[in-house]
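The complex appears here minus one protein chain, its other protein chains still in place.
Entry: subunit A
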Amino acid sequence: MFKIKGDKKAIFLFLFPAAFMMIVFLFYPLVRTFYKSMFYSLNNISPRFIGFGNYIKMFKDPAISKSIINTLIFMLASVFVQVGIGVLLAMLVDMIRAGQNFFKTVYLFPVVVSAAALGLMFNLFYGYDGGLLNSFLAIFGIGKVVWLTEKTSLLMVIIPTVWQYVGFYFVIILTAITKIPTTFYEAAHLEGANAYHRITKITLPLIFGDIKVSIMLAITGTLKVFDFVWIITQGGPFDSSQVLGTYMYDITFQRRLFGYGSSIAVLIVVLGFALTFFTNKFLKSEDITY
């Protein structure tokens, strides 16, 4: 009675606006980036075909290897620190009654605020004169510290990036924990399980799927890192905090090498797909359902 097949005109009209926007501003540009990465093009004027020249250049570019290494360090920090703290906080909040909503509100707050604003805030923490950290040290009579040096800059941009999104993983895990039927815990209680057993034998196995999703998101998310690094260090000093996103922006829009910038963009996509594929494979195991 309800004609659901056919009706091609209606399907087309409903799909067209979204499909048009996505094709013009997302999918066509994605393909075009591959094409553009084959050209030498300064200022995007009269590009010259150089085949894989940009990719060969990439292999020899020390800033690229630095960016990749930094991105990998970012990734490890996100997986272990960010997701780790998120899981820990979720379990702790689940154990208390009073104040649950307060902690939820407060933990999630940095997630919704722009990294640009928070980056500016961290600039004020790291400032040499009157920065929050140095002022704090002064209370204890400790002299001023230069916070953004070649050695420390990467850590100084990882801290805010990791800190900002802890609340996101906290919410995902907490939602998963609250979905576990209470009967499981009641049964365990009858059999004399203590808190440690409850966590390792019930909670952790049952939220493992959500932890995997979180790890996945944390890994792919690091390829999008840009704002904090750009606002706090611009990738410097001497590329010490450079990540792929900031380097791509720098090459393309400040040094205006559009072809080379495109090949870095391709590198980001390839890494993104590879990482998604391998983490999917690596983390694949029997999901426990209930």
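As a working rule, contacts are C-beta pairs under 8 Å (C-beta built on N, C-alpha and C of every residue); 3 or more make two chains touch, one makes a residue touch a chain; residues count from 1.
To be clear about the criterion, contacts and distances are computed from a predicted model.
As stated in its UniProt record, the chain not included in the shown complex is "Sugar ABC transporter permease", which appears among "Membrane protein", "Ion-translocating oxidoreductase complex subunit D", "Sugar ABC transporter permease" or "Acetolactate synthase small subunit". Among the residues A:Ile85, A:Ala188 or A:Leu204, only A:Ile85 touches the chain that is left out of the figure.
Considering the whole complex, the residue from A:Ile56, A:Ile69, A:Leu120 or A:Ala187 that touches the absent chain is A:Leu120. Residues of subunit A that touch the chain left out of the display are 1-2, 4-5, 7-8, 10-11, 14-15, 17-19, 21-22, 24-30, 32-33, 36, 44, 85, 88-89, 92-93, 95-96, 99, 102-121, 123-125, 127, 129-130, 132, 135, 163, 165-168, 171-172, 175, 195, 213-214, 217-218, 220-221, 223-224, 226-227, 230-231, 244-245, 248-249, 252-253, 258, 261-262, 264-266, 268-269, 272-273, 276.
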